[in-house]
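Right, one structure below, let's go through it.
Note that one protein chain of the assembly has been removed; the remaining protein chains are unaltered in position.
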Amino acid sequence: MTELLAAIRYEDWVLHALIWLPLAGAAHVVASSAERARLVAFGWSLLVLGLSLGLWWAYDPGDGGFAMVSSATWIERWGVGYSLGLDGISIFMVLLTTLTSAVAILGSFEYVKTRRRAFYSLMLLLQTGVVGFFLATDVFLFYVFFELTLVPMYFIVGIWGGERRIYAAVKFFLYTAVGSLLMLVAILYVYFAGDTGSFAYDAFLHAELSLREQLWLFAAFALAFGIKVPIFPFHTWLPDAHVEAPTPGSVILASVLLKMGTYGFVRFALPFFPDAAQHPTVVSTMLALGVVGIIYAAWVAAVQPDAKKLVAYTSVAHMGFVVIGIFALTLNGLQGGMVVMISHGVSTGALFLLLGMMYERRHTRRIEDFGGIGRVAPLFATAFVVTALASIGLPGTSGFVGEFLALLGTFERHPVHAILAALGVVFAAYYMLPMVQRILFNKLDKPENRAFAELSRREIAVLGPLLALMIWIGVHPTPLLERMEPSLQVVLERVEGGEAAAAVPAAPSIGAERGNPAD
Amino acid sequence: MLAPAIYLSAALFAIGTLGVIVRRNAIIIFLCIELQLNAVNLAFVALSRHVGIEGQIYVFFVMTVAAAEAAVGLAIIISIFRHYETVNVDKFNVLKW
Amino acid sequence: MTDALFVLFAVVSVGGAVGVVTGRSPVASLLFMVATLASLAGIYVLLEAHFLAAIQVLVYAGAIMVLFLFVIMLLNLGHDYRADLRFGSWSLLSVVVVGLTASVLVQGITGSEADAFGGHLADPAAAAAIDLAVAEKGAVGAIADPLFTDYVVAFEVIGLLLLVAIVAAVVLAKPRGRSEDA
Amino acid sequence: MTSPALAYAADAAVAADGWVPVLPGAMVLLPLLGFVLNGLLALRSARDSSAALRAGRDWSPLVGDRRPATHTLPTWIGPGVMALAFGLALLNFLGMPAEMHDPVVRSYWGWVVTGELRIDAALQLDQLSMLMTLVVTGVGFLIHVFSVGYMRDDPGYPRYFAYLNLFVFFMLVLVLGSSFATMFVGWEGVGLCSYLLIGYWFSDREKSDAGKKAFIVNRIGDVGFLLAMFLIFGAFGTLDFAPIFAGTEGQLAAGGALVTAITLLLLLGAAGKSAQLPLHIWLPDAMAGPTPVSALIHAATMVTAGVYMVVRSSVLYSLAPTSQAVVAGVGVLTALVAATIALQQYDIKKVLAYSTISQLGFMFLAAGVGAYTAAIFHLVTHAFFKALLFLGAGAVIHSMHHAAHRSHTDFDEQDMRNMGGLRRHMPITCAVMWVATLAIAGIWPLAGFFSKDEIIWYAAAWAGAESNPFAGPYAAFWALALLTALLTAFYMARLMVMTFHGESRTGEDARRHLHEAPGVMTVPLVALAALSVFGGWINVPEVLRSSFAGLFGALPMTEWLHHWLHPVTHAATSIQIAGFGEAAKHAPLGGGEATWALLSTLAAAAVVAVAVRVVGSRKFQPASLDSGPEGGLRLALYNKWYFDELYDAVVVRPVVALSRWCWRAVDNRVIDGLVNMTGSVARLAGWTTSLFQTGQVNMYAFVLTLGILCFLGAAVLL
Partner (left out) sequence: MLLDYSSSLHYLLALLPEAVLAAFAMWVLLAGVSRRRSGGLGKETGWLALAGLLVAGVANGWLYSGVAEGGTAAMIAVDRLRLFANWVFILGAGFAIVVALPYVARQKLQAGEYYSLVLFATVGMMVMAASRDLMLIFLGLELMSIAVYALAGYNRRDRRSAEAGLKYFLLGAFASAFLLFGIALLYGAAGSTNLHAISEALSAGAAVESLLGPGLALLTIGLAFKVSAVPFHMWTPDVYEGAPTPATAFMAAAVKAGAFVVLLRIFATGLGTLHAEWSGILWWVSALTMVFGNLVALVQSSVKRMLAYSSIAHGGYLLVAIVAANETAAAGLLFYLLVYTVMTIAAFAVVVTVANQGEGGNRMEDYQGLGTRRPVLSICMTVVLLALAGFPGTAGFIAKYHLLLGAAEASLWTLAVILALTTVVSYWYYLRVAWYMWMRDPPAEGRPTDYVITPFGTRVALVVSVALLVLAGIFPGAALEMAENSIRGIMYLAAPQAGAAGP
């Protein structure tokens, strides 16, 4: 595999291809007919997915720096470059994006019935924006892609959404924009006050800023990313957006767009403002918000009558784990945060797909309208249960690895927060199991539900990869962890100014100890 | 005599301003604006005694502009009079908020 | 003598101005306006700007005011005595605001003691130069010379301005009915 | 790319003694294979059933009398993989050197490897885990066989076996896992299976509620387990058993806050899983599952995981006397409370469920007083006789169910008030259940006598240890344990009498259809009965060798289990001796072990006799005519000391109410209200400001002048 990739000089062009091929696909979709649009779009997304898989082999973690770097001048006078790079953090975000995009497009075949060409071209456009965001190593470029994702999503929610779609779409758009524009100002501040001379990522790393400045700038970045994540008091756009969005929109929103926030923390906010990031007030605030998010969102989720809204709130809770993992500022915490991001992308994406399938069949999302579905659609029920379990972090599924590491990492530094956050494990069961029960179990007492169709082949193809990933990551996450580790280590060292490097010993040789336990 | 002339000019200008604010008749408002222009002219003339002849040339320009404005302004007033049969500016408030 | 005349003209012009603002009909305002314009022409004479004084009377008081009068007559507003002065709190407020504005302006113009208004500015040389030019070229020539050399561009722009004014006036004042067949 | 994890995994650990286990991975994977195969069959079968359902038809797998492949294959796959696993377990058990000091750890792959944290997917084979494996696969096999008969006509037959196999897989992961983390995988995995199996008949709301309750209560305990793991990781930098237990003494101060916290948190986990106070409430509800499930999961194996875990962490507990006392206290209280509740229950499975809780309490007591071997001993014997009791009850229910079904009458087939006189119809079942009853009651020489006696004795013995800081409480535990043992004898005798003796309270029609269970069910019963009789002989105390309790020296060995587990428990025991001093030879009230053993078995026999007379003389009404106790202590017991109501009022309702409040008030009103208000305020400000645009020229000129005033003011005055 590695040889093959080297032979086709994969590293040289793949990042560009991943960004711009979806755009080409969007153009192709526009040019095709409404009937063929979905197939064309799926074909392109599959192509991109296929190409992106090569990253798994082509990416060598090395010292955790950027690989496959390519850079071209874009706006010379401002020091803006079209610079891309891949590291152990972004690779998984990119893979997640390409995967969920393909899956979401395939999953929307029956859901989207109007203006298909517009829909699929927007989906591909969205993919361009998201992949670009994850690959950009120029702050200006990153900002452009960050904002660029808003427009397609705005229209996806606004045009193909439910009753209150416009409210939801606008709320989503404005809320995110508030944060991002303030972040733009902050970026400019770094550019000038830090005298970076360019918008290159590395140049921003070298900006010299006082603690006071860093705190303000961090606040701006944190607001932008915190809204995107969303962190506790800024979360109310999410349930609205999710409930109103069409299934594929929800899938992308949950799987990928939310990750842009947490990724932003890891990639930008922490390394740019290390002093602020480890300022006790900042850390305790962020941790507190994360913990509150975990518990509060779980509670609110538990009493939702609308299944989609419930799952939307669970996203807030899950992202709370990511937040505490990140702001624990330990390697385990960061790793855990990353795994939760991936896991949440897969499992919540799958949940939204499943809810979408329910909606297609019954045209309702109210939990009380279901019941006993397990008897008429066992495959569906099986997929649902597995996904739900992955979502609440049962060991052996992806959710556990992430939450475990995040909590462990948090506990190392902030035991009280970790203890409170660990209660989220209980509340996860508190919100998820009743939903599972009320949808899949209980009496099949509503005649409409008797006709609830079993999963079709296409739907199996949609869910299959996601389910496989949930189990695979749960059983053998090490390949992911070892690819992330060097890059996260770099972030950590940057934040802690090199202290982390000394504090983390080489992997202990437990094997030896185990063979001869010391007396 | 520079200072008194400038003060006079300011006074006339202020009175013109006041007129624009308190009158409703478009023609009188316009007259008040002309008054303001004359106040400026006075200032120019007074200053030209201390700066140079250009001040007087400017007055010449201003008078021309005033004439041109008068032509256009009165034409506009005539034009709107045809719609409303009045020149009371309070009546012209289709456009608001 | 000069000072006395100045005071006279000033009083008349201010009185006229107040009359413009308070005049009960457009025609009354217009007549007050003419008084102001005339007294200003007087002041111009006092300021040795004879040419301007002349065209002030000719062009302003003569032509422009007559144009106003024509329009007032055309629109039959000559006897429009309906109260259109805003009385009451509005006027009071306006007087206060405008008065404040004027006083601030005057205070600004006057400046501080050290920089007393006029003291610094009074440049006898300038007045002398003007007088010399007038003496050499006559009142008109003194103005015409720079007008057609230094300010020739401005003069041309004035020309365009008048053209535009004519076009605009013609277009706007034309009765409605007849333009529609265009 | 060579991953370090894989390189590590290739380095299979071999015991210092050179013993090489036989396919340990296969033991674990066989049930998983069974799960996969049965699961596929289940999905296939469900396709047919759901299609029929959608078409509006009732569905039965039977075509005439023939059963489809989906319902015949599991019969072989389910018990088959168990038999193979049991065989392997036996092989390894027999092969394992008794004196092997260090566990054999076989690592397969690096599961979570990051920074300083390294968790392997690894199995640890030592005396304790092998014993547990043997019990799990052995008892599990018997129950699988029983299930073939019990679940025969259930439409979800393959699904049932899939779940059951999956359960065994996770249980084996639990007991064989080489670290707290892998143990936790099994820990939550068995919880999942428990959830699935309790709610096996998920169309029934109550049953699926019970499953949910079990899962959530278990998760509360799991949080404790998680936090304990974090503390352990913080203290040791690893979660693997071997290095932790080897390095404990050096790294943790005895009686220190850290080790006490770790052990208490672990206890929370154990209490959740093993249904100890105050987290015991889920187990009675868990009886909603099929009865063999109750036997396997909620009696023999899963619920004992807590005990296993405490014993596994015995070194830690020994270092924390306070925690030990808490464990013992929780155990004995649970035993007592559950036993009292069992006195006044009418549902045959509920009685057994409370009995299970009570017996688990005994095990905790054992572990708490430092009698780790005794805890495991009782765990093993309890697995035998309690599985037997449940399966016997299952046979009864099976019979009652058929009777109800065939006679088309509707009555609660689990309520003992509807039974009575079943001895005539089900002689084998009656006989084996009497064996189990006597065993659990502690009648010499059955299994329960030895194990329970050892627990009670150790409580007494350690209470008398010189420097035990909790001598007083230990003595109290001992007394309470004795009392509970007598209660056990009473409620079990009551159960037997109500079920099998006296007059039949089953309806006339139904009575005719009562019959003994088929062979596939009775054979496991008999096998378990044999184990219940002889199982206790593996650990007859040395001091009793020649007394009556040692079968007068007829046994070839004494304290076999004690010796077998010595490598696992000796570290803890020596720590305890170092802390408390040697255990006393006399009970607090005087008398040696033999004396109290004799006293207790005589007392138990007497209680059984009394119970048979008292209960046998009472007239019971069928459940439909009986309104239950009217008041006083009986009512409180009948209502299980009102635990459920208490939790409902103190925990469930407040949390739900709080959730609703968070949603409606905080989220919708405050937070979202603020968000929307920002928008409204902006629009309102815009609207208000737009009112200045009156369209009047004067107004506009006035504002303009105001602006000029500001400008001039700024220019002149500033």
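We call the chains A, B, C and D, going by the order they appear; numbering starts again at 1 in every chain.
Simple rule for what comes next: a contact is a pair of C-beta atoms (placed from the backbone, for glycine too) under 8 Å apart; a residue touches a chain by one contact, two chains touch by 3 or more.
Just so we're clear, the structure is a prediction, and the values are computed from it rather than from any experiment.
Asker: Tell me the shown chains the invisible chain touches, ordered by label.
Answerer: Counting the whole assembly, the omitted chain is in touch with A, B, C, D.
Asker: Among A:Ile91, A:Ala169, A:Val229 or A:Leu270, which residue is in touch with the absent chain?
Answerer: The one listed residue touching the chain not shown is A:Ala169.
Asker: Determine which one of A:Trp20, A:Tyr189 or A:Tyr359 touches the chain that has been left out.
Answerer: Among A:Trp20, A:Tyr189 or A:Tyr359, only A:Tyr189 touches the chain that is not shown.
Asker: Going by the touch rule given at the top, which residues of chain B touch the chain that is not shown?
Answerer: 6, 13, 16-17, 20, 26, 29-30, 33, 36-37, 39-40, 43-44, 47, 50-52, 54-55, 58, 61-62, 65, 68-69, 72-73, 76-77, 79-80, 82-84, 89, 92-96
Asker: Using the document's contact rule, name the residues of chain C that touch the chain not shown here.
Answerer: 105, 108-112, 115, 117, 120-121, 150-154, 157-158, 160-161, 163-165, 167-168, 170-172, 174, 176, 179-180, 182
Asker: Considering the entire assembly, which residues of chain A contact the chain that has been omitted?
Answerer: 75-78, 115, 143-145, 147-148, 151, 154-155, 158-159, 165-166, 169-170, 173-174, 177-178, 181-182, 184-185, 188-189, 191-192
The rule is short, and it goes like this: only the chains that are shown with their structure count from here on.
Asker: Between chain A and chain B, what is the separation of their C-alpha centroids in Å?
Answerer: Chain centres of chain A and chain B, defined by C-alpha means, are spaced 65 Å apart.
Asker: Using mean CA coordinates as chain centres, what's the chain B-chain D distance in Å?
Answerer: It comes to 96 Å between the two C-alpha centres.
Asker: Give me the residue numbers in chain D that touch at least two other chains, ranges are fine.
Answerer: Residues 698, 702, 705 of chain D touch two or more partner chains.
Asker: Give me the residue numbers in chain B that touch at least two other chains, ranges are fine.
Answerer: Expected reply: 17, 21-24.
Asker: According to the definition of touch, which chains form touching pairs?
Answerer: Every pair of chains meeting the touch criterion: A-D, B-C, B-D, C-D.
Asker: Report the residues of chain C in contact with chain D in the complex, numbered from low to high.
Answerer: 86, 90, 93-94, 97-98, 100-101, 104-105, 107-108
Asker: Within their complex, state which residues of chain D touch chain C.
Answerer: 698, 702, 705-706, 708-709, 712-713, 715-717
Asker: Applying the document's contact rule, which stretches of chain D touch chain B when the two form their complex?
Answerer: Touch list, chain D to chain B: 690-691, 693-698, 701-702, 705.
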